[in-house]
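A protein chain is absent from this complex, but the other protein chains hold their places.
To keep things simple, chains are lettered A, B, C and D as they appear, and every chain counts its residues starting from 1.
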Amino acid sequence: MLQVQNLTAGYGSLTVLNGVSLSLGNGARLGVFGHNGAGKTTLLRCIVGAVRPRDGKVDLDGTDTGVATVAENVRRGIAFVPQGHNVFPNLTIEQNLRIAGLLFDPSFVTQVYELFPVLAERCRQRAGSMSGGEQQMLALGMALMTKPKWLLLDEPSTGLAPVIVRNVMRRLADINERTGVGLIVVEQNVPATLKMVEQAVILRSGQIAFQGSAEELGRNTDLWKWF
Amino acid sequence: QDAFRFGLAMPLTGSQALYGQDQVKAAEWAVAEINKAGGVNGKKLEMTVLDTQADPQLGIQMANRLVSVEKVPVFVTAWSAVVKAVAPVANDNRVVELSVGANSPDIAKLGDYVYTTFPLADIDITAVAKYAATNMGKKKAAIVYINNETGIVAAEVYKKVFTEAGGQVVAYETYDPKATDFTGPLLKVRAANPDIIHLQGLVSDTPQVIAQMRQLGLAQPISSYSAAYNPKLIQQLGAAAEGVIATSLAPGADDSDTVQVYVARWSKEVGREPNGLPYTQYLYDAPYLVAAVLKSLDDKKTPITGENFRKEMLAMRTFALPMTGKTTLGEDHTVVKPVYLMEVKGGKWTRKAIVGE
Amino acid sequence: MQDTTIILQILWTSLATSTYYVLFAVAFALVLKVTRLFNFAQAAVMTIAFYTAFIAVQWLEWPAWAAFLLMMFMTLAASYALERIGFEALRQRGVSVMFVFVFTLMVSEFIAYVAMLIFGTWPQTIFPTIFWPVTIVGEIAVSGWDIPAMAATVGALAAFFAFMRFTRTGQFMIGVADNPDLAELYGINKRQIFLAAMLIAGAFVGLGMFLYGTRAQVLPQTGLSLMLFAIAATIIGGIGNIAGAAIAAVILGIIQNASILFISSEWQGFLLYIFLFLAIVFFPNGLRLPRRRGRFGTATRDIPLGRDAPPAESQA
Amino acid sequence: MAGVLEVRDLSKSFDGIVVASHIDLTLKSGSIVGLIGPNGAGKTSLFNLISGVVKFDSGTVLLDGSPLDRLKFHQRVRGGLSRTWQHTRLFPSLPVIDNLLIATHDYPGERLVNVLFGRRRLKAHDSVARDKAVGILGKMGLANVADDLVSDLPYGQQKLVGVARALMGDAKCLLLDEPMAGVEGQAYAAMQRVVREVAESGVAVCVVEHNIAFIRDLCDEGVFMFSGAIMARGSVAELIRDPQLTELYFGH
Partner (left out) sequence: MEYLYGIIIIIGLYVILATSFNLIIGYGGLVSIAHPVFFALGAYTSAVLSRDFGAPVLLAMLAGTLVALLASIALALPSLRVSGDYLLIASIGFQLGILEVIKNVRFTGGPGGFTNIPPFLIREFGRESYVVLVLAVMVAVILLVWWISRSDYGRAMSAMRDDELAFSSIGRDAMWMKIAIFGLGSGIAGLAGSLYAHYFRFIAPEQFEILQSSVILTMVVVGGLRTTWGPVVGALLLQALPQAISFLHLPPSVLGPIQGILFTGLVLVFMFFRPQGLVPAKEVWRAVQRPTGKAGENR
């Protein structure tokens, strides 16, 4: 269970999230949408513990992740793929993956390579010299190395070719079904995301403007056509 | 006016503090003694101590302060760079600067108000060099010196004197003040195969250089100057210290009763011998010299100014001082003193000769 | 032949005396790599290490091994305190790299003054004597200090590189060195890693100071002047390249000593600085080991000294 | 009509990884070229080679007929080339408006002499530049964040600021690297309008994007890159229909 209860958070004098509540059962798949600056990234950062909530809490199976450090939350099973600059640029691909998985299951590397064959080919290349899309794949792979219970993805499709996006979305759904990893995906690419999530949320200026099933949102296109 | 004042600007911190602090202590004892014996015509002698860190800039600040805040007619200072740097302050303000301990030969030429009561480098280095060439009969000398002012100047003096006395300098090597390994220069010395080696270093590196010399098989006699003259050297080098010659510009405990009492007082109150015993002896004497001049001025009821102090001091010219004996200020702003040559024999410093008595 | 003996002797002695420089350089390079700090407070740790050993041997008259253990303990304790009380607090306040640098400088000076107050300013050594017996091997004088010092240094370095290569903490250091905030996303506790780096560096400093203090005299401010060499080596070795720093330390030591064969000795000090200059012109990326691809510990990075630069862009 | 920017037989490889092989590309004044291709095809690298961030192995790049090979990055920009970055590379310690003000073609404030002795010129330039910047921000829907620090903006808006900054320099040739990645759909129309306007003013534009709809709606011509080489050219609609490219890139 991941429960976000009446979460309020912000930076300095600015309040970004205002009383957001969510309740997700294990293995849930949630899509979060909203315009730029709606607070999507902030929501994910609160869940992983990188932003301290002003009010409310994030409850993961009975523990409050809002007060723990990021490292502790990650070890409890929350993985987070940030938006941009999300790999160790001076280490090789292989080093990146191994370090990401050291506390968990280093042998998982082979599965990541299977998911993204291009990473296996380039396993000795410096991550910083990879193309934008390749770095995005690596970041996803690294998050998977932590064998999470919850996978938080901040705009995972950014910079990925359409065919890869489709592939990634499909594989994520696949992993979710096989291992029961919960998914929270923040996306601008709504149609592609709606195909893989069950639940959907629209954030507007830090508040939940819509909450429901993916299908419902899919039908209601004028709700999302601007995202 | 119920007290006479003079200044003392010495390094109390920084790399030179090990000397500075002991020298200040010696001066303080002297002031206390003078006051116990009735002061200067019944008035107290007061000494203002300031820290120069042996740094010229700080030296100037402290000299300025002594001159314009404390308004002293005379101040005592040391360390060549500081002595030189504050010379304009003394000259411009007509306040006497007594250099006690700096030995750079330039000090004699710093201006009308700068005098030294400490013999300059020419004196003791000349003595060891001449002694090596004539008395010890050494023909080939090697000079190893630290690459700083004292090192360079002294090495030049040694070279000149030794050559003039008929010897030959076969190796002339320097090392960096920051060095911790001296193999290179020492091997060059070894290759030159000298009869005697003169080492001009600091207290902190001298034992190490000597240790390394002996380890590299350089068995020749080694001479040095007052930096080597301390008991620690023998402790740190053990048998390797045997035969090391050093100089002292002041009489030792064996030469004079006052010195014996003085050294005993160090052992009793501080638990060790002073760092650089001869220097502290000169510093002990400095307040006596100042007091003598002040007394004479006071007797004549002359106002105590730097100008009058200088005149009176030059008029008196000769002083009998407790630690270092008779001292005559020369026309050339310097003093001449006997040089005591010391040698390590049987694990102890023993006197080898007195030059220039 | 006389000349070869001289060269060999210089090589040998420089190699022996470079041991403590190597240890200081590696300690400095490690902290710089992992925490991105120019840790001048290493000089404070050096001072504490030395005077602890000095007290144990000369005042308490402990045997050498016990003194060494006590010294190591104090060194580690000092490193621990420095990290937990000093750096961590400053990090939390988000101060600039330059600020921490000045902080470390002040800590070193502070400790030097404290040492001066307690121990005076007379140069000291750990054991009463610094004269080591000499054996002549071939025509080369080998002092009794040389071999143990080299063995200890090589042993420590081997243990260190094995640690970096094979342990979790070692590998985490590499990650944290690259991007500490990102490392947290993989469950790595960066506080612990920073601490580990400081402690390992502390151990190197302790060992190095023991070697130094048994061979040369130490003053309260000796630590600070020894730092310069460590920094030069670290920079020439390529910032972030620990093995490079170690090798640069050895090479610098040898060159500085051997230079006497070619140039007049008063210009010897100048040579180190000429070297720093040449290093920029000819080895702009530092002395790099032949790059063994995909191994840990060989990747080099540029450390932004002023403020954190944005992460490297692809191909940029 | 000759191209503003001509890339001729350009090649580059890194340790055996070919990022550009014999690329020929002409960007004409007023036209918008869409550069597409799978991840790692070499699109960003091509921009890097053209702008001089990375040196190429062989070939030439001509801007207005004169070769760029010997010029440094900033000199090429001075010569009329402008580019954006795939990851935003803004100046985080400057407010949005200042990020733009500094990017004018002849920013006089970069010379100490002007700062000390040319106040009048600075002032004149500043007011012109400010009007221009406000205009561009307005068009991109960023007017209300003009005084914010860029580091406080959400990622999407940072991308927009990056494009706005590139527009300040009056370039002859504009290279946009994934301008829409991470940007909300709402900015779609604004971005289309702005880029089109720029092209209409005579600038040669090249856009890299994975958002195919955006490319389709905007570009006059499409170029498909694969493994460092240009594999196909034509109208974007044609490219999308190509079954081989669909297999490689668009997906089914």
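Methods note: contacts are C-beta pairs under 8 Å (C-beta built on N, C-alpha and C of every residue); 3 or more make two chains touch, one makes a residue touch a chain.
All values derive from a computational prediction rather than experimental measurement.
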{"item": "Candidates B:12, B:179, B:234 or B:286 - the one touching the absent chain", "value": "B:12"}
{"item": "Contact partner of the left-out chain, one of B:108, B:136, B:152 or B:336", "value": "B:152"}
{"item": "Touch criterion as defined above, residue of D:32, D:63, D:146 or D:181 at the omitted chain", "value": "D:146"}
{"item": "Positions on chain B where the hidden chain makes contact", "value": "11-14, 17, 20-21, 24-25, 28, 49-51, 53, 55-57, 60-61, 64-65, 67-69, 80-81, 84-85, 87-89, 93, 104, 106, 110, 147-149, 152-153"}
{"item": "Residues belonging to chain C that touch the chain removed from view", "value": "89-90, 93-96, 98-99, 101-103, 105-107, 109-110, 112-114, 116-117, 228, 231-232, 235-236, 239, 266-267, 269-270, 272-277, 279-281, 284, 302-307, 309-310, 313, 316"}
{"item": "Absent chain, residues of chain D that touch it", "value": "51, 53, 72-75, 77-78, 82-83, 85, 89-95, 97-99, 101-103, 105, 107-112, 114-116, 122, 126, 130, 134, 137, 143-149, 152, 165-166, 168-169"}
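In this text, only the chains that are shown with their structure count from here on.
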{"item": "Cα-centroid distance, chain C relative to chain D, in whole angstrom", "value": "47"}
{"item": "Per-residue multi-chain contacts in chain D, two or more chains", "value": "44-45, 86-87"}
{"item": "Per-residue overlap in chain A, given as positions that touch at least 2 other chains", "value": "85, 129-132"}
{"item": "Contact set on chain A toward chain C in their complex", "value": "48, 69-71, 74-75, 79-80, 82, 85-92, 94-95, 98-104, 123-124, 126, 128-132, 135, 142-143, 145-146"}
{"item": "Complex contacts: residues of chain C adjacent to chain A", "value": "168, 171-172, 174-175, 178-179, 182-190, 293-294, 296, 299-301, 310-315"}
{"item": "Contacting residues of chain B [partner chain C, same complex]", "value": "13-15, 17-18, 21, 147, 173-176, 178-181, 183-185, 187-188, 191, 203-205, 207-208, 211, 214-217, 232, 235-240, 275"}
